[in-house]
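The complex appears here minus one protein chain, its other protein chains still in place.
The block that comes next holds chain A.
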Amino acid sequence: MPRINSPAELEEFRRAILSKRDDKRPCITLCSGSACHATGSEKVADAIMAELESHGLKDQVDVRRTGCHGFCEQGPILVVYPEGISYLKVKPEDVCEIVSHTFKEKKLVERLLYVDPNTGDKSSHEHDIPFYKNQQRLILGLNTKIDPKSLEDYLAVGGYQAMAKALLQMTPEQVIGEVKQAKLRGRGGAGFPSGTKWEFARNAPGDQKYVVVNCDEGDPGAYMDRALMEGNPFTVLEGLLIGAYAIGASEGYIYVRQEYPLAVDNLTVAIREAEEHGFLGKNILGSGFDFTVKVHRGAGAFICGEETSLLQSLEGKPGEPKPRPPFPAVRGLWGKPTNINNVETWANIPVIINKGAEYFSSIGTESSKGTKVFSLVGKVNNTGLVEVPMGMPLRDIIFKIGGGVPNGKKFKAVQTGGPSGGCIPEEYLDVKVDFDELMKMGAMMGSGGMIVMDEDTCLVDIARYFLEFLSDESCGKCVPCREGIRQMLKVMTAITQGKGKEGDIELLENMAMATQGAALCALGKTAPNPVLSTLKYFRHEYEAHIKEKRCPALSCKELIAFHIEPAKCKGCGSCLRKCPANAIEGGKKTIHVIDQEKCTKCGTCIEACPAAFQAISKLSGVPVPEPPAPSARALA
């Protein structure tokens, strides 16, 4: 591979790549992101190869394996170009028809198209599907166009243009000025202005400086950093290079959680290719700028996402946070000035340099510019990654893009910001999502997890869940966090088990305040947020648990019972066959009965009971009715 020594050579190289490409040439793009991989995209890929071979089309059709497209719910996703026809939930056995119909006869395979569950309308192209139509995919969009292992693909869509521009046409101060003017705020959680942070690191005294990518992504239920790193490691790397130039760093680290092996693989390839082409190393593009980068795998600890811990971990130590100041910008890795940003933050940089601060800051709200990728998950029809301009109302994200709550259930709340965030109830669905509005709601942007909950989700249990997570993940260094979370968890667990006492709510509030005030790092300081926000909006649910020993959502295991209504039971035996605990008694043409002692409350029987009968229900706060005497169970 040739080393590229100047922007002119880069453009020449790009032209050579583009001249080999033909927009009209047929191409199959197959999503191979984590979710699609799990639903069998590997087998679909094999089938595509075999099918093309057997039709003698192998040299006429390109096949491209990409990272996550976002609409994971509908995977594996296959897109046929040049038309851009989008096929969903593709199975290996569908490939034959796709090749013969779509490629040979130019016809659609109707059954693989998206069908709007509300209107029954079919969409043949990605941009017609409501899930995509209402998004603005500034960052994620490229995922669908490139193979994450192909530098050529990235160059074909304009890759490394921003780096060339920054390195050769801009001074470091101008780059920082552009980022400041764009008003980019960090996407890792707190939303600190990135340009300002860069400036601190640039102005900090010291010859050796470092830049770091934070891809620890410990937030449960969020996976956008993963999708970006796996699907488009180039953009993150390009952003990092530009930042390093602006700050004056000659070395960078990419901290990736070890649970993301594909991200590590793709990144490693991207780095190797960049080295071979001279995008890393000495005198990049003849600009005089030198930069090298290393990948560091995390070893599984949520606290390692916190920047001071992450730096400890990079040095090969246990990831325990340190008090700030001094901030990493002044004294970071090995005591040197260090700038650390989230994956998505870095990925925004090439966009800002290419399109300019003015374009970037025209998107979003007054205080939050650009787009944000959310992981829209939980009880929502269209689960996946969505990228929207800042300021889009929650309602539009959840209902227009997400398609609302499945199975005719009622929307109850949405949890944003992960363990440091909070729950937002239905009456505030029109809030415009940006850093400050969410904060006002007692929630948070966090990394962008958005977990939708329906009437079956118990908010008290959700708050308990986050405390349990944080109690496991607290590094234990400071007492307020270690003990505060543990004690709150104890009280919360008792409440969800029906052992709550009068005064528990006030006790929780006190402990929450103390922990917030006294913990050393943000993990401890924000740990009470889920408790406080659920107390604020769902206090009545706490009270039902404590005073009536009742779980209104019929979810807390200790407070519910499963019951077969004798009048509805048709004796079909479906529940009995499925019950893993052998807790159901019955026989042919007899009313079935649940042995409450044996029942583990797994819920299988409810799903097993035919929809036409619906004989099984959940009870809470009321005694389970006595079953009919054995002699009275026979059905006519």
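Keep this in mind: a residue touches a chain if its C-beta (ideal position, glycine included) is under 8 Å from a C-beta of that chain, and two chains touch if they have at least 3 such contacts; residues count from 1.
In the analysis below, contacts and distances are computed from a predicted model.
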Options "Chemotaxis protein CheW", "NADH-ubiquinone oxidoreductase chain E", "Fatty-acyl-CoA synthase" or "TolB-like translocation protein": UniProt name of the undisplayed chain: "NADH-ubiquinone oxidoreductase chain E"
Of A:56, A:120, A:316 or A:408, the residue in touch with the unshown chain: A:316
Per the touch definition above, residue among A:61, A:462 or A:508 touching the missing chain: A:462
Residue in contact with the excluded chain [from A:259, A:290 or A:509]: A:259
Contacting the left-out chain in the complete assembly, out of A:187, A:209 or A:226: A:226
Of A:61, A:301, A:535 or A:554, the one touching the omitted chain in the full complex: A:301
Positions on chain A where the hidden chain makes contact: 34-35, 37-39, 72-73, 75, 218-223, 226-227, 258-260, 296-297, 299-302, 313-319, 375, 377-379, 383-384, 415, 418, 449, 451, 453, 457, 462, 465-466, 469, 475, 557, 578-581, 600-604, 607-608
